[in-house]
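Heads up, one of the protein chains got dropped from this complex, but the rest are sitting where they should.
Letters A and B name the chains as they come in the text, with residue numbers starting at 1 for each one.
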Amino acid sequence: MSWLQRMAGEAPVPVYVARGIDASHDDLAALALDANIELVATPRHAAVLLVVGTVPAKFHDGLRRLHDQMPRPATTLWYRSRPLPEFDAPHTLSKTDRLAPTLTDLYRTLYGRTPQPVLLPDRPPAPWRGLGDYGQGGEGMMGGTPYGRPMAMTDDDLRDGLQLDALGFTLGPFFGPWAPGLLMHMSLQGDVVQRVSVQSPPFPQAPPTVFGAALRGAVPIADLELARARSHLFGLAHSLETAGLRSLALRTLAHAARLRPGVDIGLMRGWLRRCGLFASVPPGCGQLTRTQAIRIGGTAARAAGQPMDARLEDPAYRRLGFSVIVQDAGDCRARWRQWLGEIEQSLALADRAAGENVYTDQTEVVETPRGRWRRGAGIADASAVLEELLPGMEWSEAMATIASLDVAAGEPGEGGEP
Amino acid sequence: MTVADAVFYILAVIAIVSGWRVFRTDSMVRASFLLLLSFIAVGAIMLLLGAEYLGIALFFMMAVEMMVMALFMVMFMMNPAGLNPMNMVHQPRVAIGAGVAVFLVLAAVALFAQFPRNSAPSALDPVRSLGRELLGDSMLIFESAGVALLATMIGVVVLSGAGGRFGASDVGSRPPGLTPDAAPAGPPEQEEAASGGGHHGH
Partner (left out) sequence: MGTDLLLPVVVLFAVLVAGVYLVQVFDGIVASALSGIPARDHWLAPLRRGAWLWLQQDITTEHPDALNWRLAPMVYFTLAALGMAVIPWAGQVVAADLSTGIVLWGSVEALATVVIFLHGWSANAVFPLLGAYRYVALGLSYILISMFVLIGVALPAESLKITYVVLSQQELWNVVRQPLGLPLFLIVGLGIAFWGPLNFADSADLAGGTAAEVSGPHRLLWTVARSAMLVAFSAVAAATFLGGWLGPWLPGLVWMVLKMLLVLAALLLLGRVLARPAPERFLTFAWVVLLPLAFLDLVWAGLEAL
């Protein structure tokens, strides 16, 4: 290997993560916090494609496209996932603690390996043979869709009846800022979302295991509340990353990794306010109506002023002095404030519960960060709300709204009954 | 032939060739920026002539103008990159005839007109003399034009903001009626968008 290749091998590993079903947040948070790994936003910046969790067959073509979009030299690591049949000797892994070292090894040995095959044919989407005088289709001025590329046609705009070129595209299911599996077709004018249609809802996300255990028997409230606080911190880190504050997002993830009962997050609240996250979206951005809020449930409902919380039905929580926190507006800012408030509340509850060693009393229903989970029933998918919510928003407001909302279904997992 | 002459000839060739390419390229965005290249070459020639402020101001103005033109091409045209095969020219013979005729007229002017022979004084400070002219004899014209232009720019930004012209633009505001109780003015609302949007024929 030349010295240039040796130097390149010392750089942090650029990894693009394609999340399938049951991709857990904790593994990815640990990867993000590793100084040797850099999680990139697009496969074109990546050297390793990390496929986490099972990918359903209908999305295999998308996976192939991701793989082909990586510039060579590149490789793929299948973590708890079945590799695509095209690969002769795929790199697989199922042990958590070897994830970062395996990625680093794969990256360091990239130059010595045979080049990765290209999985999809490198041709325009549709063949074309023009018949007309200028190579066009023959009838009228266009006569068909040349090379599979539709002509840019104007379309109505939600604002003031303008008619500009509408840009339509499908995004997902491995788009980083969104929930894994969410496939949406969007139509934009400029950067304002005109129409959204959910082609495929996000994969069901099982809540952290302690919530499943809470439906089978009593669990320490301290563990439950710590898991809740950690989950909300992941949500905040995600929102910070979307707002361009990657370093502060990593700091939040680091907080989440070393969370203990009774930790004071006053400092974090301080820099969250000063960094301008709340000011980055206009007030009323992503405002949920009452029906939408109730349909999504969980933190989003409480942020919209609906005091729905399954912990109210648990005598153990009432003894600890639990009371529901709600916000007035149902917009993005309110949801972030709600997360912050619930983190503080959870840490305080965990502190008190750990001191008195309190267990949950209620095992029929548990309040997960995503919403209310009754034994035997899952949490319903609410991604159709996005179709009503996003039109009319600018792109960055739309992304901030999606980051502040959790609309994936929660599957029964191992806690509920099948 | 001095260095200035050689540079002039190179810039002149760039200006003419890129101007010609504007009409031969299929990509509309490239056409806008080839025109920008032509203007930049002309601006550089103005720098050679000693008009330092005007030359650099030309870069400045033309960059933003061509940028807006390219953006309008992308917003409204069907085939702004010329990727899809279609004939995008109208009345080519008339246009070529008019272009050649204008070129001949302007070339005749350039070759046969009597240009003044007095060269600029070597102690010329172009910025100072331009400033004296703008803020001396011609102050009223330039100041009123400047304020009007600024007001126009601010007005455009206000009109295109989310506040909209007659109400929030997000809900498709309509202008008020001509009398207090009349129906909203402006074109009547269409139930379905016309097919193909705004490209009526071509």
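List of remarks:
What we mean here is this: contacts are C-beta pairs under 8 Å (C-beta built on N, C-alpha and C of every residue); 3 or more make two chains touch, one makes a residue touch a chain.
Given the structure is predicted, the values throughout are model-derived calculations rather than measurements.
Among A:R44, A:R98, A:R290 or A:R318, the one in contact with the hidden chain is A:R44. Residue B:L36 is the one among B:A15, B:L36 or B:M86 that touches the chain not shown. Within the whole complex, the absent chain has one touching residue among B:A15, B:V42 or B:M66, and that is B:M66. Annotation for chain A: contacts to the undisplayed chain at residues 4-5, 7-8, 10-12, 14, 33, 35-36, 41-42, 44-45, 47, 69-73, 111, 124, 167, 169, 175-177, 188, 190-191, 240-251, 254, 271, 274-277, 279-282, 285, 394-397, 399-400. Mapped onto chain B, contacts with the missing chain fall at residues 27, 29-30, 33, 36, 52-53, 56-57, 59-61, 63-64, 66-67, 70-71, 74, 81, 83, 125-127, 153-154, 157, 161-162.
The rule we apply is simple: only the chains that are shown with their structure count from here on.
Annotation: 44 Å between the Cα-based centres of chain A and chain B. For chain A in complex with chain B, the touching residues are 130, 132-136, 141-142, 146-147, 149, 151-156, 158-161, 163-166, 190, 392. Against chain A, in their complex, chain B makes its touches with residues 74-80, 83-87, 162, 164-165, 169-173, 193, 196-199, 202.
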